[in-house]
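Input: one structure, supplied below.
Just one protein chain is left out here, and the rest sit where they should.
What follows is chain A.
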Amino acid sequence: MQASRARLFKEYKEVQREKSADPDIQLICDDSNIFKWTALIKGPSETPFEGGVFQLAFSIPEQYPLLPPQVRFLTKIFHPNVHFKTGEICLDILKNAWSPAWTLQSVCRAIIALMAHPEPDSPLNCDSGNLLRSGDIRGYQSMARMYTRLAAMPKKG
């Protein structure tokens, strides 16, 4: 508990210091609970998520960083490795490939990489996975773009 608090506090200071270092990621710690964070990540360019801003919710266990944080999308996203309803993410580093040398920041980076490189063979969203596996790239992209526009872009006046 003490170790995780200390480590999170250092991550917090690091985030404050390097605020502009990675313009695609904005990590925000809950005012009253250092074990709850949210992040805003920008959809990577040249993907159907480009132009969208996606919100992630972090719930951090007391054994952090020996155990990985729990992360899910709060913003709806059409992606084979993200559960469409719950926002749960299927990503190895959040499960058995976790290492304590990962940080919240590097987790965000890994999620952005996952958005650009979906893995249709371990789908949480079967519709999306099936489109990709059947080679219907255009179908996948247009669905994903539609949801990006609907959920991840500021509504125009």
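In the analysis below, a contact is a pair of C-beta atoms (placed from the backbone, for glycine too) under 8 Å apart; a residue touches a chain by one contact, two chains touch by 3 or more; residues count from 1.
The working rule: contacts and distances are computed from a predicted model.
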Practice problem: One chain of this complex is missing from the view, so tell me which of "RBR-type E3 ubiquitin transferase", "Ubiquinone biosynthesis protein", "Ras-related protein Rab-11B" or "DNA-directed RNA polymerase III subunit RPC6" is its UniProt name. | Solution: "RBR-type E3 ubiquitin transferase"
Quiz prompt | Selected residue (touches chain absent from view) among A:Ser59, A:Thr86 or A:Ser106 | solution = A:Ser106
Quiz prompt | Touch criterion as defined above, residue of A:Gln16, A:Gln63 or A:Ser134 at the omitted chain | solution = A:Gln63
Practice problem: Using the touch definition up top, pick the residue from A:Ala6, A:Ala21 or A:Ala116 that touches the left-out chain. | Solution: A:Ala6
Quiz prompt | Interface with the unshown chain - residue positions in chain A | solution = 3, 6-7, 10-11, 14, 63, 65-67, 93, 99-102, 106
